[in-house]
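Some notes on the structure that comes next.
Yeah, one chain of the complex is gone here, protein chain that is, but the others are all in their spots.
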Amino acid sequence: MTAEPNVAPAAAVLAKPAKRQRGPLWFAWRRFLANRAAVVGGSVLGIITLMAIFAPWITPAGPTAQAFLTDALAFPSAQHWMGVDDLGRDFFTRIVYGARVSLTIGFSAALFSVVIGIPLGAAAGFFGGRTDWVIMRVIEIFSVVPPLLAAMLLGALTGGGFWMIVAIAALFGWVQVCLLVRAQIKAFKEKEFVRAAQALGASPAYVIRVHLIPNSVSPIIIGFVLAIPLAMMLEASLSFLGVGVPPPTPSWGQMINNGMNFMYFYWHLAVFPTVALAVTVLATSLFGDGLRDALDPTMKAR
Amino acid sequence: MTGYILRRLLSVMVTFFVVSVIIFLMMHSIPGGPFDGGDMPVPEAVRQKLNAQYGLDQPLYVQYGRYMWGVLQFDFGVPFQSPGETVLELLGRAWVPSLVLGGLGVLIGVPLGILLGMAAALKRNSWIDYLASTVATLGLTIPVFVTSMLLILVFSVWLGWLPSSGWGEPERWILPIAAYATIPMATYARYMRSAMLDTLNKPFVTVLRAKGLSERQIVFQHVMRNSSIPLVTVFLPMFIGTATGSIFVEAMFRVPGLGSYFVSSIRTRDYPLEMALMLMLTVMFCLAYLISDILYAWLNPRIRHGGKQE
Amino acid sequence: MKDTQAQPIVEIEDLRVTFPQAEGSVRAVRGVSLALHPGESLGVVGESGSGKSVSWMAVMRLLRAPPAEVEAGRLRLAGIEVMQARREELTELRGRAAAMIFQDPMTAFDPVFTIGHQIIETIRAHRATSKRAARAEALDLLERVEIRNAEAILDSYPHQLSGGMLQRAMIAMALSCRPQVLIADEPTTALDVTVQAQILQLIKDLQDEMGMGLVMITHDLGVVAETVDRVVVMYGGKVMEEAPVVELFEDPRHPYTRALMVSIPGQEGGRRRLTEIPGASPDPSDPPEGCPFHPRCTQADAQCAAEEPPMAVLGPGRRAACWRLT
Amino acid sequence: MRGGGAADGGPRSGPPCGLLEADVSGPDRIPPGAVPALELRGLGKRFHLRSGGILRRRVTELRAVADVDLVLPRGGILGLVGESGSGKSTTGLMALRLLEPSEGQILIEGTDVTALGHAALKPWRRRVQVVFQDSYSALDPMFTLAQVVAEPLRIHGIGDGASRHRAALDWLERVGLHRSYGSRYAHELSGGQRQRVAIARALILEPAVLIADEPTSALDVSVKAQIINLLQDLQAEMDLSILFISHDLSVVRSLCDRVAVMFSGRIVEEAPTEAIFTSARHPYTRALLDAIPVLDPRQRRRRTFRDRAEIARDVPVLRRGEVTGPVPEGAGPRLMPIGPDHRVAAVLEGEAA
Partner (left out) sequence: QDAVFPGDSTSGTYFDYMKTVYARAGNPEISMLPLTSFDKEFEIVGLGAESWEQSEDGLTWTFTLREGLMFSDGHPLTAEDYVFALQRAATDGYDFAWYWDFAAGIENWNAVVNGEADVSTLGIEAVDDRTISVTTASPKPYLPSVVSLWYPVPKHVWDEHGDDYAVNVDTLVASGAYMVESWEKNDNTITYVRNPNYTGPWPGELDSFEVNQSLGQPEVGLPAFMAGELGLAYLNRGQIPFMEERMGDNIRRNAIFAVSYISFDLDAPPFDDVNVRRALALAVDREEMTSTVLADLAIPGASILPPGYPGHNQAIVDQAVFDPERARELLAEAGYPGGEGFPEVEIWYRDQGGYNGAITAPMLQYLQAEYEEHLGITMGIRVMPIQDWMQALTEETNNLFLSPYEYDYIDPSNFFGIFYGGGRHDHRLPEYDALVEQAGSASEWEERLALYEEAEQILLYDNVSVIPLVHPIQTFVFADGISGEATVPTENGLSASSRLTPYFYTHLTVE
């Protein structure tokens, strides 16, 4: 063995000014921005939302005004971008206002499903045993009673309406998220880092909140994104069964239903609401994918 | 395991009971009864006579008790909608088309969805990914009655290749199955993509590559199995949801299946049939969850062995 | 050194690996050149985080790109340029030309398949044998890596095994490929010394039997002393020194190598403080100019801080990168 | 102290950022020497191995750990070495109550914690920290390293976000990682770097007891020295007690006061460090010492190994006179005291092994 090193000018290394530390969210944001599709999805979603909010300023008439009765069923034109519907209403206006209803239903149901589904799923997956048993029974009950039945019943009891649909969509949307979270957490709770936190004295609530749920983002986001079209579709099916959002309030589901009658000839009445729904959900899911990738630090954007 | 299954079956009974009470109360709390008449009021005397004939004049708990007592002996009563046969006979005939079409729809849609999701995950952020996402999203957002209508327009009205609707020869199955398959396909594509991406990041995938396994083997054996938990979670409930018939698909394709009975039994206050349908769903869902849980254990040995916790 | 005349089985020239980060890229490997001949055994030692694992992952093309950005003047495995290889070629190469024992055995196994399944599938990926024969072979390999109760272990899942057992299973799996080169990244960290010694012996025996090349990445200089012919010392993503093993131990030339040698805990008894190299490792995203070691080097001067020292040949098979030696 | 340098001049002593000053949440401090920091009594663990799928399953019982009695005095460093798979990690996990023991008791600072619930355990959790053997899986992939290291403070509600962050970066630096690592993720690290993060996390709370399972296996000698020195300093300054599980005998020799050797789930020999290295009695201990690699490439030799079964059979036989204390009850090999503080698993002359 050779000469041992002497004290080195090490201070120089340490003295270098520390770089600015960035939080994990900042990195997530960067990863998100690097994902073109996600940014496009997010922007489209933003635009649709803004259009819904500022509907009165961008549409030629009110959503229920039958201002163009003599033009009823007119095809798209410069004056009526999406044509006129069978009741003489400007269809573009209807679509824009329909976004209000459909987005509210879709997003509140999705939000609710996450808000209910995550804690319940987490508790069931993490504690297992009796908690799991009870939650699973609740889930079973909710999966068995079909939303349509519940809707028809509640419709008959409460007089139906917009909020009833939101409530139904929300009440039945959470089951899937709950199951997904439960499964993911069951798989993750045995991981070493979870035990590491437990070894530190972390409470179950902490472990679930800080470790397990963030590690379950991808099923959660998928569940969230899927809940949106499901809720919107529920609204459409309820309209089909006559328990939907009462007319004349425009909603995409109801418009699609109505458009079906006109599909052969007056195609615009079915096509535009369907496209609106599809674009919204597509944007949401691109956005969701981007979000998922961004929140996962092991993913690097290209 | 046997003990576990027995215990689970016991809890199925609990759910069964709770659901039966809930449904029963729900059904009976909707105003109106099965013999209230349609267009014109039914004379009071007639209505009373009919109600008495079917025991509907009894207090609710008596009705419930009677019905459940029958159920225990596999007697689900006679549907008001279709006298002359029992509820079980009705289910027996009406369920077949739903099961065949819905089941095939899921069985075809799921593998397609899995492939689509895989392609998307493996080619993340490429045009394949975007295409797969779009297809999946369209599958989820175009209401199934619109899809059905489009299929009919294209394949039977314009091209004339397939019959438009009806039930019978297998060529009549193709379009409804296609309509049914869209939702499982789309759902699975979404889940698969995300689960695959999760798994592809795992260090053991690198090891598998290092061992010289072909990409196909890695993806189809290892990544698939590791990604399958969320897929298993949604599979059986989806299967049940689809295989018990969709009122929309069945209406569009005139499939004489179970779907319309879910609605008509509520509309016509057909208590025996409605109860039977719900109880059937209950049992199927409970069993589905039981099977899913067993599958989890099979797929993930760590759950099977309860981890280090013994 | 064996077979120097023959074509090298691994050739690395000016390998660079960069991981882009939000704030400055991490330059994990910064121009490494190396060659390994058939049957030869090479030790790779060096600072933790100096790019040892990353360089050899790059050789196998196992770094996920993105994020990794790999460049090399030449990167050949069994004569094939891996940077240009098609996927099927890579599949062919991996396992057969070179097999790798990974540093972290606990996460290296697929958690949902049994150990046996994973070894058997490896065997069958390279050789057409029946399941039964492959199982017998797997069993034999497990026994050779000193796993008791091998029959039961074959049917166990990764989470049921201790760290050391997994490490040995990993070794068995790598050996089952019968590679031309075995890249062993810290293969014995989780093993007690008796097992370690037996496994090292096993590897040596296999080298003799099959003429297998060996790359032993390790921090255990005792292991280096016992198993390899030639040693490469890395620091800050670069090769600092390369020497035949005996010369390295007897006459380390580079100041980093010397500092490393001093840090080895001795065999003397009694509790005591150990010698460490003063100073801290450099920030990988902002490595110092000049010689990477200069901030901690006792002999460093202005030149070391300004210019990168060239790799100087100091004798047959001996190289070092240090201004003080040229 | 020969090395010195930055590691010495760094904020080594005293709590970083004063975060730990109000150290009152834990159980009352106990005067040194009075009670052992950690005591394991007759600890055992059985695993039930199930195989053969879901339906046709066979269950075999595996005694991973049996009859482990260990005492870790306050401020002591006990090395636990042994065969791979002999139950060292399992013992450590049980001592942490991360794995429920099948039998036996765990006492922390004299308190029996074997049956405590989560809430009652929490103050003890703060006093007993762990470095897991598998440092990769022990780090949450979604956390930056600063978050990982700060997590113990967060769990115990110490300091605010900013001060925790600072403390975490300080600790990263103390284990030889540049502060910039604070914003990186576990998968971006080399094996040794991960291990150091795990160590920093375990030390940031300045615990009374540290259970370290192979904490330095992936470190180069210099960094290893740095970490070992750090542990020694903490031990000296704060009476840190360490259960040090390792295969690296030279590190064990320079760090530990006492060493226990495990073989097949049991302690087979336990003695002060030097006694183990100089006068080991158990054949497994001897085999271990024999197998330590020699640092001189010229002395390379072909080794022969004793078969494990043979070692297992070769139970030391003690003459009655050699036993210095009371002979434990029972038949078969059991730990018998020989000489000061030295115990070895043996049988008495005349007993069948």
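Lettered A, B, C and D in written order, each chain numbered from 1.
One rule holds for everything that comes next: a contact is a pair of C-beta atoms (placed from the backbone, for glycine too) under 8 Å apart; a residue touches a chain by one contact, two chains touch by 3 or more.
Computed from a prediction, not measured in an experiment: that's the story for all the values here.
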item: Visible chains in contact with the missing one; value: A, B
item: Candidates A:101, A:120, A:269 or A:291 - the one touching the absent chain; value: A:269
item: Where the unshown chain meets chain A, residue by residue; value: 64-66, 69-70, 72, 86-88, 152, 155-156, 159-160, 241-243, 246-248, 258, 260-266, 269
item: Touch residues of chain B, complete complex, unshown partner; value: 30-33, 35-46, 49-50, 53, 80-85, 90, 93-94, 97, 149, 152-153, 156-157, 160, 163-166, 251-252, 254, 256-257, 260, 264, 267-269
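Please note the rule applied: only the chains that are shown with their structure count from here on.
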item: Pair joined by the larger number of C-beta contacts - A-D, C-D; value: C-D
item: Computed distance of Cα centres, chain D from chain C, in Å; value: 27
item: CA centroid of chain A to CA centroid of chain B, Å; value: 22
item: Whole-Å gap between the CA centroids of chain A and chain C; value: 47
item: Two or more partner chains touched - positions in chain B; value: 201, 203, 300, 302, 305, 307-309
item: Junction residues of chain C, two or more chains touched; value: 22-23, 104, 107, 159-160, 259, 264, 275, 277-280, 282-283, 286
item: Footprint of chain B on chain C - complex, ascending; value: 57, 60, 62, 64, 87-88, 91-96, 99-100, 102, 104, 107-114, 121-122, 125-126, 157, 159-160, 173-174, 177
item: Chain A - residues contacting chain B, complex; value: 35-37, 133, 136-137, 139-141, 143-146, 148-150, 152-153, 156-157, 176, 179-180, 182-184, 186-187, 189-190, 218-219, 221-222, 225-226, 229-230, 232-233, 236-237, 240-241, 253, 256-257, 260, 263, 270, 274, 277-278, 280-282, 285-286, 289, 292-293, 296, 298-299, 302
item: Chain D to chain C touching residues, read off their complex; value: 1-7, 47, 49, 51-52, 60, 77, 81-86, 89-90, 133-134, 136-137, 173, 176-180, 183-184, 188-193, 196, 214, 217-226, 228-229, 232, 247-251, 253-257, 273-274, 277-278, 287-288, 290-298, 300, 302-303, 305, 308
